[in-house]
Each structure stands twice: as C-alpha cells, then as structure tokens.
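All protein chains of the complex are present and in place, except for one that has been dropped.
Chains: A, B and C, in written order; residue numbering restarts at 1 for each.
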Amino acid sequence: MTVFNRRASHFEPVFTLSAGPAGATPDTLAALSRPVLYHYDPVFLELYADTVELLRSAFGTRQAPVILHGEAVLGLEAAAASLIRRDDVVLSLVSGVYGKGYGWWARRYAREVIEVEVPYDSAVPADSVRKALEQRSDVSVVSVVHCETPSGTMNDLDAIGPVVAEHGALLIVNAVSSFGGAACDFVAWDADLVVVGPQKCLGGPAGLSLLHVSDAAWEHMEANPDAPRASVLSILDWKDAHPADRPFPFTPSVSDVYALHACLGQYLAEGPAAVQRRHQSAARSVRAGAEALGLELWAADRSICSDTVTAVKVPPSLDERELSARARAESGVMLSGGQGELAGRVVQIGHMGPSAYPLSPVIALTALGRALRGFGVKADVGAAVEAALAALDGPEGAGRD
Amino acid sequence: MTVFNRRASHFEPVFTLSAGPAGATPDTLAALSRPVLYHYDPVFLELYADTVELLRSAFGTRQAPVILHGEAVLGLEAAAASLIRRDDVVLSLVSGVYGKGYGWWARRYAREVIEVEVPYDSAVPADSVRKALEQRSDVSVVSVVHCETPSGTMNDLDAIGPVVAEHGALLIVNAVSSFGGAACDFVAWDADLVVVGPQKCLGGPAGLSLLHVSDAAWEHMEANPDAPRASVLSILDWKDAHPADRPFPFTPSVSDVYALHACLGQYLAEGPAAVQRRHQSAARSVRAGAEALGLELWAADRSICSDTVTAVKVPPSLDERELSARARAESGVMLSGGQGELAGRVVQIGHMGPSAYPLSPVIALTALGRALRGFGVKADVGAAVEAALAALDGPEGAGRD
Amino acid sequence: MTVFNRRASHFEPVFTLSAGPAGATPDTLAALSRPVLYHYDPVFLELYADTVELLRSAFGTRQAPVILHGEAVLGLEAAAASLIRRDDVVLSLVSGVYGKGYGWWARRYAREVIEVEVPYDSAVPADSVRKALEQRSDVSVVSVVHCETPSGTMNDLDAIGPVVAEHGALLIVNAVSSFGGAACDFVAWDADLVVVGPQKCLGGPAGLSLLHVSDAAWEHMEANPDAPRASVLSILDWKDAHPADRPFPFTPSVSDVYALHACLGQYLAEGPAAVQRRHQSAARSVRAGAEALGLELWAADRSICSDTVTAVKVPPSLDERELSARARAESGVMLSGGQGELAGRVVQIGHMGPSAYPLSPVIALTALGRALRGFGVKADVGAAVEAALAALDGPEGAGRD
Partner (left out) sequence: MTVFNRRASHFEPVFTLSAGPAGATPDTLAALSRPVLYHYDPVFLELYADTVELLRSAFGTRQAPVILHGEAVLGLEAAAASLIRRDDVVLSLVSGVYGKGYGWWARRYAREVIEVEVPYDSAVPADSVRKALEQRSDVSVVSVVHCETPSGTMNDLDAIGPVVAEHGALLIVNAVSSFGGAACDFVAWDADLVVVGPQKCLGGPAGLSLLHVSDAAWEHMEANPDAPRASVLSILDWKDAHPADRPFPFTPSVSDVYALHACLGQYLAEGPAAVQRRHQSAARSVRAGAEALGLELWAADRSICSDTVTAVKVPPSLDERELSARARAESGVMLSGGQGELAGRVVQIGHMGPSAYPLSPVIALTALGRALRGFGVKADVGAAVEAALAALDGPEGAGRD
C-alpha cells in the first residue's frame, strides 16, 4: 500500500491527537490482522461471548451489554428508535452540538421533546434538570451527553443521574467520548441506555457501538410496538445474541470484534482507576500548556472540562482548517476542528486512550504553537511546554484542576 | 490473544470454506493492521477517495459508488428505505431465503409488493418476470437476488435486467455473494441499486456495504420525501462524501476502508476475467467432487449453480450442525449450514475470493467425507478427490458445466 | 508489497509443506510485527529473559539455554568452534548429508575425526557407536544428527546417548529439525551441546539458533583456549547474557526474539506430548498415503522414519525440480528437494510445527499426485487420500507405525 507516503515520508510518524478515532495500540492493531473467521466458527463464537463478558466487566454492570455493528452514531440512533415510544415525552439536555442533535432524533419518535439548553461552553446544571422535571411530570425519557466532544465539556452525570432516577424517567446517555477515560458509573447514575464508542478512549475500531441497557430499558423497548425489528437499527434483535448457541441477526464485523476484545483486555489490565489518572494527568497538562501558549480554553469553567478532549479557541484572525492542516503538515500532528456551531472557532486536542500519554500534551502544544507562529501569531511554546510539564508532574490526586 | 488455541492447537490452521466471511489474504490482513488515522487526516481522505475510485473501476460504472459503513445487510435495508417510495409497487423476485426476505423490507415502504416466487432450488425465469410486468404495468421497482447464498443458486440477471429495463422499472440487485466471483455487468443489466458485500468474493472486511447507484436511482431517492436523512440508513447522506474536501456524515470505519482498498487493488490486479475463471474452476471441482462423494446438489439444475458457493443436501439421517461441527473439529474445515427454510437440509461449501483456489475443493470434500463417515454414512473420499481434480483440470472455458 | 501476486493470484494461498522454514502461526506472525524496540529497552530486556526461561522450560533442562543470533547453521558451526579443542578426538556419526558435513567442521578444530558411517537411508546403530568407542578410548567428543532432514530419518538418541555418556565423551546433537516435533530428552541423552532451529517444528523465525549447553560443555569450552571470543561464533560471549542487568555481546535480533517468545508460548500451551501426537499422526498419514500413491519412502526401514519430515523417492524418469515446481505452480503446495547426495532423488514433505495438521498430508499428496500425472506418471490420488485418512484416524498410541 502506498498510502502513507503521499503527503510525507514513510519515516515520519503521524501523531493522532484528534477528537477520535484516537488511534490504537500495537496489540489492538495486531488483533485486527488476525485471520478473518466465519462468524459461526466455534472460536469466533467463543471470542464473541468472551468479548461481551469483558465489556460487562468494563461497564461494571450486571446485565450483558449489547454490541451493535456500526459506528457509535448507529448506537445513538438505534437508542432513540428503539427506546422512545410515540407516547414518550423526552427531556433533551443540551450543552453542545451532540446534545442538540439528539433532540432531532428524539423528535422522530416521541410525542414531545422539551429541552434544557445552556450555552455550548457550559454544562447543564442538575438543578435545571430537577426544575424541568418538576414542571413536566410527564417526562418519561431524559437524554444527555456525558462528554460534548466538540466543546470538550462534561455534564455531571453523578448529579444528574439521581435526579432523573428520582423522577422515574428513563435515562439515555451518550458516553461515546467519555467512557474509558473519565469515570462512568452506570449503576450509580441509574442509566438505562448508555452508548459508548470503542474508537475513542478505548483505542478500538470505529465500526462498533457498545450499549449498556438496563432492565427497565429492555422492558420499555419490548413494549414499544414501533421498536425496530429485522433492522440494523434494532437493539432488540441483538438481545442475548452473544451466547455461543444463539444465532446472530446478521454477520457481525469479525475483525472489529477481535480489536474490541483486545482493547478491552488492555483496559481491564491497566485498571479503570489507573486509566482515569492517565487521562487526568494528560488533560491537566494540555490545559495548563494551552493557556501558557496564549490560547483560551473554550469551556467557560475549568471545572467542566473533559479529561478526554480539550477545546481551545482559535484566534479570530485565523482559519481553523489552515491551522490544523499546518500542524499536520509540518509536525505530523493531527488535531480536530470544531463541528456545527463551533466550526472554525475551536481546535480540539484529544487525549483519549492511546493519545493520553505523558508526552502527548507537549507534542500537541509544540505542533500547535509552531503552526500559530507560522501564521504570525505569537505563541510561547517554551512556556507552554514548561507549564505542561509542571501540570503533568503535579499532584496526582488533584483531579480536574 | 489466546483465541486460537481454545478448540485446537495454535499450530492447526482453520480453513474457512463457508458462505462468508470468506477470509482475507495476507495483504488484506496487513492493511487491517495499519495505524488507525483520524478520518479527516489528509492521508485517510486521499485513501478514501482512492478507494471509491478503485471501487468504481471494479464496478465498471460511470458513477461514483457509495460505501456504507455497516455490513451488507445495512446496504440492503438502506436501499429499500431510500429508494422505495410509498407510491411504489415492487415486484419481488423470490428464489430463496434472501429474495423472500427482501419483500418484507419492501413492504415497509411500498404501496404494494407482489412476488414471483419459484421453489428455492430453482431460479426465476426471465419470462416469468416479463409476464408479471405485463400483468402489472404499475410495477415501478423490481428487486432480485443475484446469488441466493443459502441455495447456491443464481438468477440470470443478464436476461432479467433487460426485461425490467424495457418495462421502465428500477432494479434493485442483491449481489452480495456474487460480485467479485461471478460476472456482474451492472451497465448491461441496467441495474439501479446494487448492493455488494466486501466480505464475500472480494475477501474484504465484514463491516461495509458497497453500492452502485444509477442516475435514475439517485433521482428517485432524492424525490422520495421519506428517504432517510441524518440516519445510518441514509444513502443520500453519503452521496459524494468521498472527495477529500467534503465532510463525512459520520465517522467511517477507518480500518475497514484500509482493508477494502487493499482487496480491491488485488482484485483489479488479478483482473475480473481471471478471477471468474478461478471461481468457475473451483465451483466445477466442488460440484463434481460432491456428487462423487455421494451427495446431491441442492440446485434442481446444474445450470443455475453459483460459482461462488455450492449447497449440497445433507443426508436425511444426519444433523447438519453436528456434521459441520465434526468437519471443523477433526479437519479444521469450516463449512456453512442452511438458513431459513433450508436450515438443517443443506451444507454450503464456499469458494469465494480467498477460498476459491485450486485445492479448496479437495480440502472441503475430504473434511466433509471424513465427517460423513464419522456418522456412519458411506462416502467415497477417494472418488470425490479424483472427480474434483478431473474437473479442476478440465476444459477452462467450459463455464458453468 | 507486490510479492504475493507475481506467480499466482493474491487470493491463492501457498501451502508451505517443505523441510523448513515451516511457516508460522498467526500469533507468531503478529509477534513479528510488534514495534521494534531498542535492545536495552526495559520491556525488551524482560522479554528476552522471559524467552530464555520459556526455552529452558521447553528444553526441560536445569541450565539456562543460549540463543545465538543467526540461523541454526551458526549454532552448529559455533558448537564445533567452541567445544572442540585441538586435542580432542571426535567421533562423527554419519547417516546423511548433515552428519557428513559436521565432520568437516569438526576437522577444523579437532586433533582427529573418525566416523561411523551408514548408508544415507539408514540410521546409526547404538551398537556401532559402542564398538567405535571401545576401539578408540581417546574419543572425547561425539557428534550426531537427530533427524537427518534430507533423508527424513532419525538416529536413536535414546539408545546412543547413554552409550556416549558411559564412555565419558561429550555429545553434540543436531536437533534442528526434530525438536518441537519428536520426543527429545536432553537430560536422558546426557547431551552436552544441542542445537535447535526455531524455524522448523516450533514454527519460529529463521534467524536464530537455540542451544542447550551442559555444565560439562561449559567447562570444556571455558578451558578451550581457541574457543571464539568477541566473535559471532562465540557461545561463551552469550553465556548468561539474558538477565536484564547484563549487557548483550551485540544487538540481538529483536523481532526474531518476539517471534521466538510467541512460538514457545504456543508450544508449551499445547504441551510437548500433544505436539508429538500431532506430528506422529501427520507422519503416519503421509507415509501411508505416499505408498498408496505409488511412491517409495527413501528410508530403508519405516522404524527410522522421522515424524517431522518424510522423504520419498522421485521416479527415475522425472526431474525432481520440475516435479516440485509443478506442484507449487498448479496446486500452491511447496515441497522440498533433496540436498547433497540426495539431490534429484527425493522429494521431502514437511510436517513440522505449523505444517503438521490433520489435512496437511492430503494437501501434500494431492499436489504431488497431480504433478506426477502431469508428467505422465501414474498416481492413484484417490487411494493416497484414502490411505492418508485411514492412517490419520488410526490408533493414536501407535507411534512410529
């Protein structure tokens, strides 16, 4: 394949420090290259069942999770299509592009969708959720994004979850870019349908959705006459598809399952607590360095910054695409640009799974600073690196600053 | 990973001679293990555009094809959802499990679905199509399966295509398990929406659908107010998503695209004519050997047998699952069982892409014969191997027997 | 890389059933593709020490074995150069090309080399060794080849070892193509310097030599003023080079060590007894099939046939190279030709490590029979396959026929 030498030398690595896909470890890449087996081969059946068990263990749940065979957007759409009944009233919590978008999906299926919306550099306060639920006792489903990737911000599920639970509504959580990097306690949140993307903090393949489904969510779906069946959008079709004696609804993505098995094994071997410390450390370092570089964080408040991705404001004089392209071309560092309303206004630095390591902040900040200078913007790279190192070597238990 | 030693020694290879996934070549597996890039990385954007161009070249079409990021079942469902309008009358041609099933999807979207159905060991005659269309001038869409995988039979698209074209209906073709092994002339067929699965004859990954969409099909879809948008089921969302300066609707399956690029390159390097001869030769050999082994082909007529997969009847005294399991356990050969109505009645021997090679018939027949004997059924393995070799070394241009 | 499509389609696999290299499993190939580390990287140092420990466990010895960083021929030459002192009298046991050749190396270093030689289709009787040693009490070193690869024959080390031990001579054993397939009890043999090649029955890389060195051999080498030092031929340089706090004499072959670690792990997981049964079964099957095909085994006596490789006589009318080339070209099966005196007279069918699996005999015999017929030689492939299966499914404990 001549792919990797088109834009630069084969000998120059690419540092993928984007908002995801976040790369993959050598072990995960090796798993992807395993011989492709027939999906009813006994070895694959056993591997699949084992993968679901590893995932259950990573999720920390009692129920067997569901693997859907398409990128996380499939999981999110399938969740809306399957769970939201035409008599449901959905409260959509909106603090960014993905939260806003989920409401559109919800509208396809719900009787009514109401919103609690905050500016996209903010998080939805648990109190606002409580108030909204008090006002509308008929809300039966609440949807929320844990980490708003384009904004690099987190909604506090530890606070919101119990409020929703108390109200008795079902809770749909988009944890695509948080799970595997930030603390996620599906049980404590009382979350009913959580969608995770393996290509983010787990360093897995892009073609799968990982779903936690609570007992209540299964019941609600099973009682939903419009829940997709015989469809790629069906979650019900895949319920209990993982035991070796059960048929698959259709051919699962064999190689992607190998990769998922591999990256879950690595995640569990490192241990969630260690993984979270690694992400916290990289996040602290990037944030401190970005400010020292002369940039502003997008988030209005540092306390809501995600430990998995950081959004920084692009100086108004610059074109975000040209800035990212320059960092990629001259330093081999791939960052992400904004999406939706944030397009052109922010650059995102990923520190997710395989991109959350001690020197990733220094690499990102050096490339970014060098590119800024290339466009005539002052950027103190030396100070940024020093600040990044200081934060990296800072007090470990300090958490989110 | 400890996967491969659970059921047998690491040192014993598995011969995947199933109805697909059909395995992958070393080059394709190597492509799968390439570093996972961000999907807007310039190298990936160029690779993606290049992959679409390779696919166009393989399809032999003028239009840029569409890659959907889910297994072929997604492409099939999306085709129905996108193309079939609520005012369409669909003629569903049924000669097997997949043809029957497609009618169910069509019914979700069409005003009416009528069927021409033949027994599942047969093919739909072009004349029956003509008659059906004469009777129902309001048929606006025809759906047909090129190769009925469970039955190992082919519908003659070279004859059916022009009949449909003459009528002026749109033609949806399921070429999932034929393209890349059997001759497929989308232009001569005047096919409007063809769905191909890369994991069959191309030896590619399981997580993609490859679509040819004609100009007329694009128009019909665009005029369809119910065609999915902002959905994994949307074909329209992915129209022209491949040029490097266009955004993707959502994250494509990066590693699967690498693999697709690799296997298309290999397919084109070998050349479609050579590829088809390789499949014809393996198919002739399997059919001759199976009969010499004492088994009956499922197909009522040898002239409709597929060159990509062969279905043979399981002796009534035997359990098909136990038979396949035995071939896998004692010989390392993985065959497929029937599906739907054919479940338990046939075993399928794949000779698709990486499993269509000179000795694959001998390997399949030896394993099958050995397993039959294990259950006390007489099977002349020696005669089968001799017949397989004779057919293999037979006249090359002989085509389908 | 365009390598695999030069002689045939990418989609046609190559069955390597040669006398070695014998291929490698997916796990071993995956290990080869791991990132290349600096040889003093702590992870590599630990891996290296761990590999030596796995090898010690596979050898079943008390002493830490030695890895030399060159193909087995380096180990064999180094053994002669290091162990044989200029005052040594060497008894070289000769039953084939490799045994004969070892005498030439011995002559470079020894005071005198005497031989016990038998025809190359035979094995050296323990009694002949005893007599030779009785006649020459000054023999201080005995060299012997366990499996004569070109002949497919074994010398009975279980009988010869104790005779040499009783005499008090040091015993050098070439176990390159037997270890990992046939039973090797270095302790019971009282072997002093055994050389093993990882690319044969272990399915490892071609670039290493694996050495067992007894305490007596270490003493003899250390007392040898001519033993190489600061040389690739030095065994002494590598003594105790494996602990993590010791320097390497020079850069070890990093990727090869990854592969060795992987294949030793697989060997130990399967277990030596199971491995040997797998080789015995394949060997029985090949031998029975070859005779049914109409060919003669090269070995004068079936009781001395190796379980790792079988040599069959090429019909006198045929050119061995053309025969092998034809089997490779038309069936994708790679066999080996003779070497030295046996060149042109035999074809070798390997059943070593990754090439010793249930259907490998059928694959080899079919390709061979088909090629024979291509040259107008009668070959009953059907009978060969039947005989191969009968032997495969024969009594497991039957051992070497």
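Criterion: a residue touches a chain if its C-beta (ideal position, glycine included) is under 8 Å from a C-beta of that chain, and two chains touch if they have at least 3 such contacts.
Computed from a predicted model, the values in this text were never measured in an experiment.
Novice: I'd like the shown chains that the missing chain touches, ordered by label.
Specialist: A, B, C
Novice: May I ask you to list the residues on chain C that touch the chain which is not drawn?
Specialist: Given the touch definition above, chain C has residues 1, 3-4, 6-7, 14, 16, 18, 20-24, 29-43, 46-47, 50, 69-74, 77, 104-105, 199, 205-207, 230-233, 250-256, 258-259, 261-262, 265, 325, 328-329, 334, 336-337 touching the missing chain.
Novice: I need the residue numbers on chain B that touch the omitted chain, in ascending order.
Specialist: The list for chain B reads 1, 26, 30-31, 33-35.
Novice: Using the touch rule from the top, list residues of chain A that touch the missing partner.
Specialist: Output for chain A: 1-2, 4-5, 9-13, 15, 25-27, 30, 33, 203, 266, 269-270, 274-275, 278, 330-333, 353-354, 356-359, 362-363, 366-367, 370, 381-383, 385-386, 389, 393.
We adopt the following convention: only the chains that are shown with their structure count from here on.
Novice: Compute the rotation angle for the C-alpha superposition of chain A onto chain B, expressed as a multiple of 5 degrees.
Specialist: Rotating chain A by 180 degrees superposes it on chain B.
Novice: Quick check on chain A against chain C: do more than half of the interface residue numbers occur in both copies, making it same, or fewer, making it different?
Specialist: same
Novice: For chain B versus chain C, what separation do you get between their C-alpha means, in angstrom?
Specialist: 44
Novice: Can you compute the centre-to-centre distance for chain A and chain B, using the mean CA position of each chain? Integer Å is fine.
Specialist: Chain A and chain B have C-alpha centres separated by 34 Å.
Novice: Starting from the mean Cα coordinates of chain A and chain C, work out the distance between those two points in Å.
Specialist: 52
Novice: If I count partner chains per residue in chain C, which residues reach a count of at least 2?
Specialist: Only 26, 33 qualify.
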